[in-house]
Every structure is written in structure tokens, then in C-alpha cells.
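One protein chain is absent from this view; the other protein chains keep their places.
Up next, subunit A:
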Amino acid sequence: MAEATERTEATEVTGAEARRGRVVEGVRAYGLIAGMWIRSTMAYRTSFALTTFGNFAMTALDFVAILLMFSRVDALGGWPLPEVAFLYGMSAVSFGLADLAIGSMERLGRRVRDGTLDTLLVRPVPVLAQVAADRFGLRRLGRVVQGLLVLGYALAVVDVDWTAARLLLVPVALLSGAGIFCAVFVAAAAFQFVAQDASEVSNAFTYGGTTMLQYPPAVFALDLVRGATFVVPLAFVNWLPASFVLGRPYPLDLPGWVAFTPPLVAAACCALAGLAWRAGLRSYRSTGS
């Protein structure tokens, strides 16, 4: 009996090791593939500069729309321009980082449809890493830079008494937000194993999500805010941390400490997305669709 337990424990340890090994392998493979795409992008520097600037200009138009609104009103949902710019910056940077890292995942449906996913399955590295790093587009830095500029402007002009907690929460929330968006990308891709034409659905949550987060929660219907808090927890990207930093009332009257939960929420989202991915890949491998 004791022997049997020991053996189970031993296999569990190797199982955990294997899992860790897979993560390390995945990160390494991601780095290799992304590195190759970056090198290839850098072979055409002018083209890279132009597309990055294009990416920057496109996303900048988003913010111009908000500026235009503020030429008519003084506040949106009670939030003045600097505070909306703060929301905008956090959303844009979080999303931009996720989009830069694994934005290519939305093409998974096409890979499933045309069968090129099979070519990834015969390589000795995790499929998720290969799909995520495929066509790694450094030009997407344009979006991140634009978000950082708006965020920088907001940080300079918002009327906030900067405590250590407030100052620390900004970078933590940015990274957690990127994690949450990454989880959404992965979960949406996992869904495409089942419904290969669902890239529009995934766009609704990713691109749609970041656009929604650029505006204060108060301008949206209560049910939408509830959905964005408890179902697809995008509220943890910026609404909640920003409410704490800016001293605004929390949406849905949530308790104050939730502003510090984004890292936990991001970790939980990534774990769930990972499970969804594995389920999706397993169903693909049993059906071949």
C-alpha cells in the first residue's frame, strides 16, 4: 500500500515536471519563432517603420474621436478628459501588449479550415506557442507606443495624490490587463477549434473589449458592466484599478480591495484559457474536423 502511494507520488512529480518542461519548451519555441519573424521584419527597415507608424496613426484616430467628444462636453459619465485619457491609456497599453504577444492567434480558425494546423502538430514543441508566435508582428508596437503616450499625458495631468500604492498599481494593472487580454485571445482561439468561422466573435471580445474599456463604466448599461466584471472580467484591466487610483466610486459598488485583484484574476483567466485550449486541441485531434 505504502509502496503504491509512493509510486503515485513519484508519477505526480514527473507529471508536474513534465508540465513545467512543456511551459519552458513553449516559451523557448515562442522566442525562437518570434525572433525569426523579427529578424525577417528588420530586413526591410523602411517597410517596418512605415507599417509601425501606420499602426500608430490608426490607433491614434481612436483617441482623436474621444478628443472630439470632449470638444462638446466636459465630462463622460462624470469623468473629465484626463481621467478618460487614463482609462484609454491603460486599456490601449494592456491590449497592445497582448495583441503584440499573441494577436496572431485569431488566425487559428483559418489554420483549422485549411489543414495547416496539422503541420504544427508534427513538430516537437507545443502548438500554442507555435500559433501564438506565428507572424509575430513587431509593427503592433505602434499601438503600444500610442497607448503609452496617452497614458503619459494622463499621468501628467490627472489630479491625483500619488501614494506608493497608487503608483505601484499602474504597472501591475497594465501587466495583469495584458494577461487578461491574452487569456481572451487564447480562449477565443480555443473556441475556433469548434467553430472555425468564429474569429468575428473573438474580435468582439478583444478589439471590442479594448474599445469599451476606453470609456468610463458609468456610460454603459448595468448588465454590460456586470458581464464585463463577472463573466469576461475585462473590468479588472482598468475600470477597477483606475477607480482606485483616481478615487472614483467603484462600478457595481464593489468593495475597495478588488482594485488589487487584477493579478489574481489574470492568473485565473490564463489557467482557464489554458484548459479551454487543451480541450479544443483534444477535440481537434479526435475529430480532425
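Brief remarks follow.
Quick note on the criterion: a contact is a pair of C-beta atoms (placed from the backbone, for glycine too) under 8 Å apart; a residue touches a chain by one contact, two chains touch by 3 or more; residues count from 1.
Simple rule for what comes next: contacts and distances are computed from a predicted model.
Between the names "Glutamyl-tRNA(Gln) amidotransferase subunit A", "ATP-binding cassette domain-containing protein", "SDR family NAD(P)-dependent oxidoreductase" or "DsrE/DsrF/DrsH-like family protein", the one given in UniProt for the chain missing from this structure view is "ATP-binding cassette domain-containing protein". Checked against the full complex, the one of A:S47, A:T119, A:T163 or A:N203 touching the unshown chain is A:T119. Interface residues of subunit A with the unshown chain, by the touch rule above, are 25, 29, 32-33, 36-37, 39-40, 114-116, 118-119, 121-126, 135, 282, 285-288.
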